[in-house]
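Shown here: the complex without one of its protein chains, the others still in place.
Labels run A, B and C following the written order; every chain starts at residue 1.
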């Protein structure tokens, strides 16, 4: 019912090949794709380990697969939802911050020496 | 098995042996539950003592009872003890431990030794925390916000973190044990949709315990590391972000509030059908709602950070999700109410507590919606409105359910009846004392009274006084059960196996149950809550 | 619901032992994954806010040692999987030998890791006073995470090694504690999990920016 040793050895060879691939690809200039490749390969490796060494591929492991996926999914939630904050924090101020207002102001206030005029007079026509 | 009610049963779990050692080394889930019961009650009164001092101090606007630092340490101690040492373990560890195996017809939990280990870990964490409090305490609030906790306070942060950290592992192990137990130890015929909702509730709670608590553990380690080594993850001067801590903390602590309320919902779902003599309305929806709360609960933590400097877009996402998590709660409230329809309702003490739960949870939950509404939270956050919100759910809701559960299952646990009259009196006192304590706090919050304030502007005093006087009433209400439960252990009427004529396997065995729970393997042939109207066939 | 007693057999857990142990271990592994969670989030934060600093810092880790260690760990996992297989085929001696092999790989891993730490120490890569990449904001976060994650991983591995050795010994001496096959099964799951964590740590810590500084 479980994997034969030959399968396990084949999996091990595949793992080592993937390792070589990710180590080598890291030295290529792929920009952001470097990370995509590395992490993709890592995911593939982890999948192999989970399916064959940890026997999630064999029948009767449905519940265990659910447990594993739930854990991964929860971790992904932590990263993704915190990520929405970090990814949009800068966006959030700039467009609503009315940069145009800032420009209107600096245009109106002119040179830096001219500080004695309070801000009030800009708003009162 | 009903004949032997009045004869002493040599084999029941309480009388199996009497030495202290036999208790401290027992792997019987029922005995471990009692170990928890005793320790958790003690911690409740520690937390309650802190609350008493807080309310005394707040009776006047000047800080005339304790100093600033002492006050800050008091509410921190109150929050830490109440949340981690009392409320989170309360229903799961005491009643869950006692009842889960009985309810599914098993002999014990899947890992009995692990269960005992959980208690020891819990005690270790509790003692470390108490030591830290005795050594001078900590003044960061139960939320440990950085950089106050990492760089500025000079109190015993790390020791308290360690205490909470250790306690966390106890929660994790309990959750793990419950999940495996429910999956693998159900009696023949006990399909998933025949499980009592209390089991479902503890199952859903366990999922949260298992997935969220480790995050808290590592987060606390990071705070400790930051304090010792100043690594800079939370320090903007070194490129870190103070809000990163808040994300991590609330990733745990929001799901944790559902750890605190789901078991209470489970209790209420047992009590109401029993005293309405009716099958619970919408069993499947109730079960799914529990799972839905547990899972959507993981998506909403950012609603604690609406004005923290978090991105406004993230705020909008979290707000929407917070409204979604309220839907399954709504389903539950409606279904409990509908269960009463065409019932044969009696009002024993457990039922009074259960109805109290429904009402107060609803009020607390509805005000949660105010807080989830972005624009409203801007004003209401960090005011007493929030304090009132969570006390309504945690004290009005869960503590009520906890007390209701203790009353309901006391005959099973102790083999004795509690004095019914006193039970009802206490329930009523607690209900009114509670509302007097915490309702004024909603108004205070709307008027802008910030929380964690030692001194406050005098115009808030009237409402604070009302609140403090309510707390006195509440204290009486909580001391009463302590007294009459102790009394009933020795002088209470002996309990039959099934004094409430309830369904559920736990009532099929004797009171108190034998060490091995059941003399013969129960085989389940009916759905849960097969209540029939009085006169139309007896239960046992 | 009147439970009917079918037979007067004593109540026994309904489930087969193997299933209980595996399920318990998988849930435990889920908690372990979440335990690493905050470190991954801190990493995500640092990596997205200081991409260049992270790349520059990562170039200071030892590529070859890290790669070799990955291979060592993957091989240990093979030995472990084969050991479980042998145990199931009732060949406890072979299983014990394979366990020793897995443990040996684990020790080798820790040895390499230790020499790496020594190297990092000489290069002053420990964040703190004297940290050699001070100027680069974010590099400190990278190295702190590097040490925290690898140390936490090493701790897990050390526990795994100790347990594996006990099992190897126990199988030879026929200790009852390690006899049930599902116990070895659970240990193997733990071992493979620790391996999987490393599979991700490797690209996150060793491979960032290897192709050189941008531009």
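Note that in this section contacts are C-beta pairs under 8 Å (C-beta built on N, C-alpha and C of every residue); 3 or more make two chains touch, one makes a residue touch a chain.
We adopt the following convention: contacts and distances are computed from a predicted model.
Choosing from "Probable glycine dehydrogenase (decarboxylating) subunit 1", "cytochrome-c oxidase", "Simple sugar transport system permease protein" or "ABC transporter ATP-binding protein", the protein name stored in UniProt for the chain missing from the display reads "cytochrome-c oxidase". In the complete complex, the residue from B:59, B:369 or B:523 that touches the missing chain is B:369. Touch with the chain omitted from the figure is made, among B:165, B:178 or B:281, by B:281. Across the entire complex, the residue among B:41, B:337 or B:469 in touch with the chain not shown is B:337. The omitted chain makes contact with just one of the residues B:52, B:269, B:319 or B:503: B:319. Residues touching the missing chain, restricted to subunit C, are 49-53, 135-138, 214-215 (touch as defined at the top). In the full complex, the hidden chain is touched by subunit B at residues 63, 68-69, 72, 139-141, 145, 147-148, 151-153, 235-237, 239, 241-243, 276-279, 281-282, 285, 306-309, 312, 315-316, 319-320, 323-324, 326-327, 330-331, 333-335, 337-338, 340-347, 355, 358-359, 362-363, 366-367, 369-370, 372-376, 378-379, 381-383, 443, 446-448, 450-459, 533-534.
One rule holds in what follows: only the chains that are shown with their structure count from here on.
Of the two interfaces, A-B and A-C, the higher number of touching C-beta pairs belongs to A-C.
In terms of their C-alpha centroids, the spacing between subunit A and subunit B amounts to 35 Å. Subunit A and subunit C have CA centres that are 22 Å apart.
Residue positions 23, 27, 30, 33-34, 37-38, 41, 45, 49 of subunit C each touch two or more of the other chains. The set of subunit B residues touching two or more other chains comprises 183, 211, 215, 244, 247.
By the touch criterion given at the top, residues 63, 70-71, 74, 77-78, 81-82, 84-89, 91-92, 96 of subunit A touch subunit B in their complex.
Across the interface of their complex, subunit B is touched by residues 1-15, 19-20, 23-24, 27-28, 30-39, 41-42, 45-46, 49-50, 53, 127-128, 137-138, 140-141, 144-145, 148 of subunit C. Contact residues of subunit C toward subunit A in the complex are 22-23, 26-27, 29-30, 33-34, 37-38, 40-41, 44-45, 48-49, 63, 67, 70-71, 74-75, 77-78, 80-82, 85, 88, 188-189, 192-193, 195-196, 199-200, 202-204, 206-208, 210-212.
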